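Structure provided below as C-alpha cells; questions to follow.
Every protein chain of the complex appears in place save one, which is left out.
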Amino acid sequence: MEAKKTQILDLCDEELVHPGNRGCAGCGLNILYRIGLKAIGEDAILVVPPSCLTVVQGLYPITCSQVSVLNVTFASTAAAASGVRAALRAQNNDHTKVVAWAGDGGTADIGLQALSGAIERGEDILYICYDNEAYMNTGVQRSGTTPRGVLTANTSIGGKRERGKDVAAIVAAHNPAYVATCSAAYPLDFHDKIAKALSMKGFKYIHAHTPCPPGWQMEERIAVSVARLAVTTGLYVLYEIENGQMKLSEPSAKLLGKKKLPPVSQYMQAQGRFRALTPADIDSIQNEIDTKWAGYRRQMTSAAA
Amino acid sequence: MFVFESGNVAAAGAVKLARAKVIAAYPITPQTPLTEKLSEYVDNGTMEAEYVAVESEHSALAVCIGALSAGSRAFTATSSHGLLYMAEQLHWTAGARLPMVMCVVNRAVGAPFSIWNDHQDSISQRDAGWIQIYVADHQEILDATIKAFRLAEELCIPVMVCYDGYYLSHTYMPYEVPEQSAVDAFLPPYSYRHTLGPDNPASLNTVTLPGGRLDIHGEFAPGYMELRHSLDLEMKRAIDIYTRIDGEFAKTVGRGGSPIVQTHLCDDAEYVAVALGSMASQLKDVADTLREEGLAVGVLAVSMYRPFPGEILTAALAGRKRVIVFEKALSFGQSGALYSDLRAALYSCDTKPIMSNYILGLGGRSYKSSDFCEAIRQSVARDSACGDHMGWIGLNR
Partner (left out) sequence: MATDDLRVLTSDSHAGPGDAGRTGSWRVLRPVIDYAKCAPAKSGKPSCFYCWLYCPDTVVSKTLQPQIDLTYCKGCGICAEECPPGAITMVEESKFSDEDNR
C-alpha cells in the first residue's frame, strides 16, 4: 500500500535551514536541502563531503543547518557515514538517522568506490546525491554525470564528448534496499521518498536532479521550471526501485498516458550550457527519449496483459 | 598471564583490552593478521565491537573518523601503501582532533613493490599531526597500544603505534597480558569534546577562515591558524603526559619504564647508537659486544618520535664523542629524518657530538649485528676533523 502523499500544507512548518546562507540565488540544492531536512528531522547526523553544500552550510563558526553535520574528505562520504552508523549501533542507538549528502562529483567520481563499498556492506544509511551535473563549487567543470554536449569550464568549446554516468543504475546494480530518483522541481516527491527511505533498514539511495543557475547558464527565476521541463519532456525520469522492481513515480508516470511529450529542445534552449548542441544532436537526444518512453509504454502494456 | 604469540596478535589483544567499539580495516601485508584476529574476536563474541570490512584504507580511516566523531572508540591498522592511501585522512583526523589509535606495521613503499620491512611508510607521514610511537618488542606493542588510547583521548590527538613488519609482526615472543580489570581501571570510557548528535547539533570541520570570525552570539571564534597552533602546543605536551600515563600504567598494570626514550649502557657511553623500533633491541646486543672490545658504546631507542623529544635527547647526547643514527628510511636528497631532527636538536649545545647517519634495511635488505658493529667502529675511527657523515650499510656495489 502506498503511503499518503504529503501536500504543501502538511509539510512541517519548522525550518531547519536558516536564511542568509551562502547558496547562490535560485540554488536548486537549497530547495532540496530545506525540504529534505523537513523529512529527515533533527534526530540525524549528516555526512557531507566538499561540495556546494559545504558552502551553503557556511563558514566557521556559523552554519545554516539546524542538524548535526560531519564534514569529511571528498572521497570518503559513504565510508564516514558507515562509521557514524557503526558508532550508533555500538551505542545501541537505533533512532538517529545517518544521511550522507553529496554532489555528483563526490558521488559519481571521487566517492564512487566508498559508495560501492557501503552499498555492498548493506550499511544502514541514506545516501542522497544532488546532481547539478558538473563540479559547480569549483567553477563548473565536467563531472561523471555531466550530459553529452554540455559546455563547462573544461569542455568549453565543443561541450563534453561523453555521456553522463547513470549513477542510480550503478547503485541499483548492487541491489540495495531502495533506489529513487528525484528532482528539485518536485520537492514533495523528494520529501516523501526520503521519509520512505528512512523507514527502511539497509542502504537507501536517492539521486536528485538539481538545477544550478550559474552552471546551467540560465536566469535564476526559471531554475525550478527548467528542472521541471527535464521531467515533463521525459529526459529525466523519476522512479523508485524496491526489491529489484522499478516503478515510475507520479510526475513521470503521468507521461505514460500522453501521446506526445513536449520536445526536449525546450529544456535545452532554456539553458546556455547546451548551446554547442546542433539541431541534429538535439534530434538524436529526442530519439533516445522517444525510444526510452516507447519501452516504458511496452512494459506497461505487457504488465497489464 | 604470559603468552607466546606474534606481534600482530599482541596488538590485537591490546585493542580488545582497550574495548575499541568500531574496527575498520582493509587487508595489507604485514598488518593483515592483526585485523584478522580482531574480526575473529568480534565474530566469536569475545569482543563487543562493530567490525567494518571496508573497501580501502582511505575508507578504513573514514569509518574511524565517523565513529570517533559520533562518540565511539575506534581502531584500524595498516602498512605501507595502505598508510599512504590514507594520507589525506591522516591530516583530517589530526585536524579534527580525533583521538584515534592506529597500528602501523612498518613496510617499504613502492615502486618497485616491496612487501618487506623498512620505516619509509610512517616516517613519510611524520608531519600529518599524529603522535608517533615506535616500539621494540611484543610487550611494548601491547603496552604502547593500550597507553596510546589513553594518550590520544587525553590530548585529542591521534596516535600511531609503529612496529616493524615481520621482525615484530610475524615473530613469536613471550609477553604478559594484563587483566581486563586492570586495563579498565587504567583506561576510562571514551569521550570526545565535539561528539555529534541531536543533543549537540553542530557542523564539524566546516570551512574556517584564515583570520577568525564572530559567532552568532558575537563571541570571537578562532581562525585556522589558532587551531593549528593549538594542535602544535597540545602535541608538545604529549611528552610529559605520556610519561605520567606510563607511571599510571605501571601502577595499575605493573609494568612501566621510559616511554619517551630508552637507554642501554648509556651512563658512561662515549659513543651512542640511536635507532627506532626493533633495531634498538638488536643494538643492545651490539653494544654488549663492543663493550667487550673496550669501546664505550651505549644505545638510545627513540620511542616517541613525534612530538620530537628534543630536550630529552639533547640532555642524553650532549658531550658524547659520537652519535650514530641508524635508520630504515630517508628523506631523499637529505638524510634520515631522525638524523636531521637530532642534528637540529643538538645544534645549540656546546658540546655537540660528531654524528654519523647510516641508512640500512631498505625494502627488507637484511642486516646483521656485525654490520652495526662495523659501522660503529668505522664511525669511531673517523677523524673528528672530518665532521658529520652519512653512509649506507649493505649496499652491493
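In this document, chain identifiers A and B correspond to the written order of the chains, with residue numbering beginning at 1 in each.
As a working rule, a contact is a pair of C-beta atoms (placed from the backbone, for glycine too) under 8 Å apart; a residue touches a chain by one contact, two chains touch by 3 or more.
Here the structure is a predicted model, which is why all the values come from computation and not from measurement.
The missing chain, though absent from the view, touches A, B when the full complex is examined. For the options A:Leu9, A:Ile157, A:Ala280 or A:Ala303, the residue in contact with the chain missing from this view is A:Leu9. Residue A:Ile31 is the one among A:Ile31, A:Leu88, A:Val140 or A:Leu248 that touches the chain not shown. Of the options A:Gln57, A:Thr96 or A:Thr152, the residue whose C-beta touches the omitted chain is A:Gln57.
Of the candidate positions B:Glu179, B:Asp215 or B:Glu311, contact with the unshown chain belongs to B:Asp215.
The chain not shown here touches subunit B at positions 95-97, 154, 156, 193-194, 201-208, 215-216, 221-222, 226-227, 229-230, 233-234, 237.
Considering the complete assembly, subunit A touches the hidden chain via residues 8-9, 11, 13, 15, 17-31, 34-35, 57-66, 187-188, 213, 219-225.
FYI, only the chains that are shown with their structure count from here on.
Computed from the mean C-alpha positions, the centre of subunit A lies at a distance of 43 Å from the centre of subunit B. Taken in their complex, subunit A has these residues touching subunit B: 42-45, 47, 54-55, 57-63, 65-73, 75-76, 78-91, 96, 113-114, 116-117, 120-121.
Here subunit B touches subunit A in the complex through residues 21-22, 24, 48-50, 52-56, 58-72, 74, 88-89, 92, 196-198, 200-209, 213, 215-216, 221, going by the rule given at the top.
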